[in-house]
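Here it is, the structure in full.
All protein chains but one are shown in place.
The block that comes next holds subunit A.
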Amino acid sequence: MSRKGVGLAAFDRSRLTSASYANHGTALRTTNAQALETQLSVFRSLLQQFSQQHGKEIRSNPSFRAQFARMCTAIGVDFLAASASHEGGGGKGGDSSIWGQLLGRTVNDFYFELAVKVVEVCSKTRGENGGLIDVRKVRELLQLRQENQMGTGQKEGGGLTEDDVLRAVGTLKPLGSAYSIVKVGSKPYIRSVPKELNTDQSAVLEAAQVLGYVSVSMLMVNLKWARARAKTAVEDLVGEGMLWVDKQAGGEWDYWNPGFMMEGQEGVGFGG
């Protein structure tokens, strides 16, 4: 038990104590802040140096780019979100564009340019696939395009990975666009029309993704669905332009995944 001061001096004493606590606190905080600032500026300049030194490699070497992206994620730097919100938000302070500045614009420019190409592919193929396209396919198409361009003199640019495509789609999010990644089965797809798939439709797409096509009776047998349920799901997807009808299969109609049109020759040969 402490003895409480009773006189007027006790007020002074307590005021003094709290003042000195406050002083000490401020001092501690400043040193802390200074230390942090130094650390941050060191880190900043290092990161900047790194991205400047390796900017070319980040652009051209897909595995290096993936490593760099992974490193940024590991240390909590989401360079894409940071720079994208800067573009969209409009002057939310230096805080929002900091990574964009740090990384010398190389990395995010890479992904923004890629995003533009992804959008082109999606809108060009929307008629045939209803706005749902396999990420792998997008990557293949873009890679092909890049190789064709390289034929006409451009030497820069190595490969593209699916990871790059996924990140590029991520950069579109702040624009309030309809572009998003959906999983069909285990595979990521880019959806470029704002449409929710119900679970039945996803199941049908998943089956069509594996087999190339489905029919109502196949769905009835494999998923133990009633005819009406299978028919509804399939017809909905045809209505969305996500499946193509084949009426020449000999009996029942087959419903094909349009992705198989772009696939290698192993996609065909059955049916009929």
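By definition in this document, contacts are C-beta pairs under 8 Å (C-beta built on N, C-alpha and C of every residue); 3 or more make two chains touch, one makes a residue touch a chain; residues count from 1.
The rule is simple: contacts and distances are computed from a predicted model.
One chain of the complex is hidden; its UniProt record names it "Vacuolar protein-sorting-associated protein 25", one of "NTF2 domain-containing protein", "Translation initiation factor eIF2B subunit delta", "AP-1 complex subunit gamma" or "Vacuolar protein-sorting-associated protein 25". Among A:F68, A:W225 or A:W256, only A:W256 touches the chain left out of the display. Contact with the undisplayed chain is limited, among A:E57, A:E128 or A:E206, to A:E128. Mapped onto subunit A, contacts with the missing chain fall at residues 126-128, 130, 213, 238-241, 244-249, 254, 256, 258, 260-265, 267-269, 271-272.
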